[in-house]
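Right after this comes subunit A.
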Amino acid sequence: MLEVKNLNVFYGNIHALFDVSFKVEDGEIITLIGANGSGKTTTLHSISGIVPLKSGNVVYDDADITGIEPHKIVLGGLVQVPEGRRIFANLTVQENLEMGAYTRTDASEIKRDYDVVFTNFPRLKERRKQQGGTLSGGEQQMLAIGRALMSRPKLLLLDEPSMGLAPVLVDEIFEIIQQINKNGVTILLVEQNAYKALSIADRAYILETGRITMTGNAADLKNNESVKKAYLGG
Partner candidate 1 sequence: SKGSNTIKVGVILPISGQVSTYGIQCRDAIKLAFDEINAAGGVNGKKLEAIVEDDQASPDVTTNAFKKLTSSDKVVAIIGALTSKCSLAIADLAQAKKVVMISPTSTNEKVTLAGDYIFRVCYIDSFQGQVVAKFASETLKGKKAAVLYDVSNDYSVGLTTNFSDKFTSLGGTVVAKESYNTGDKDFNAQLTKIKAAKPDVLFIPDYYSTVSLIMKQVRGQGIKIPLLGADGWDEITNNAGEEALNSFYSNHYSPDANDPDVQKFVTSYKAAFNGTVPNALAALGYDDAYVLAAAIKAAGKTDSAAIRDALVKTNIKLVTGQITFDANRNPVKSAVILEVVKGADGKLTTKYNSTVNP
Partner candidate 2 sequence: MEAVLDADNISIVFGGLRAVSDFNFSIREGELVGLIGPNGAGKTTVFNMLSGVYSPTSGEINFMGRDGRETRLNGLAPYQITKLGIARTFQNIRLYKQLSVLDNVRIAHHQNVKYNSLDAILRTKRFYTEETKIEAEARELLAIFGIDDKRAELASNLPYGQQRKLEIVRALATNPSLLLLDEPAAGMNPQETNALMDLIAFIRKKFNLTILLIEHDMSLVMGICERIVVLDYGKIISEGVPDVVRKDPLVIKAYLGQEAIESA
Partner candidate 3 sequence: MTTKLRNFIILAGLSVIALVAVSLLIYVGVIDEYTAQILTLAGVNVIVALSLNLITGFTGQLALGHAGFMAIGAYAAAICVMHFHLPLFASLILGAFVTAIFGFFIGFPTLKLSGDYLAIVTLGFGEIIRVIMVNLKDLTGGAAGLKGIPSFTKDLTLQPTLSFTWVIAAMILVIVVMHNLLHSSVGRAIISIREDEIAANSMGINVFYYKMLSFTLSAFIAGLGGGLYATFFGYLNPTMFNFLKSCDFVIIVVLGGMGSITGTVISGFVLTYLQEFLRIMQDYRLVIYPFILLLIMLFRPQGLMGSHEFRLTSVFGPRAKRTAGGKEGV
């Protein structure tokens, strides 16, 4: 479904990604783990077309989408929940969700999807009319995911969705992610919480200072000694 080939990204003189390549197959949950600053966000941004590539290709649904404008990429069903949520603070919760459905025109279906989102996140329903910017961190995270779901993605990129969430919510979010996946959405998940990520993922890639250093079955990696040591806290 998605294939990334030899990505190289620079920020000015800083070489952030070195020949990053990986694949996401239809229906999978793939996780990308790595320490702070290893380039996870950069990878997602280059897939979504937000940062320019120095070299390399992104192929999605058999089409080369390298260099295509971000808003056009969304049309193909490749949607990202950005790091740090990036809620539209000046829009209400409801309007934020509407923006998620921006590319769609099927009014009745959209209405149904609101209900789906509100069942997943009852908290959001309560705060429907509240300005996005005044939500608490966790509420914003729910909104960010809900907003992305509103576009009916085929491939969802999630950038650290559990950051700053209460434990009960972390569990919930991971459950929701699995649920979304069961409903037919392929998922590329970037996580600090490697343990959880590896628990729900099919396969994983490990990113170290801009390079993919390890890849494999998620369950295997979870038991790999060096991975345990570096990312699982013991």
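Just so we're on the same page, contacts are C-beta pairs under 8 Å (C-beta built on N, C-alpha and C of every residue); 3 or more make two chains touch, one makes a residue touch a chain; residues count from 1.
If you want to know what made the cut, all candidates are chains of the complex that A comes from, given by their letters.
Everything numeric here is computed off the predicted structure, so don't read it as measured data.
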### Message
Contact as defined above, complex as supplied: which of the candidates 1, 2 or 3 touches subunit A?
### Response
2
## Note on the structure
subunit A contacts candidate 2 in the complex at 35-37, 84, 123, 130, 134-139, 141, 160, 163-172, 192, 194-195, 230-234
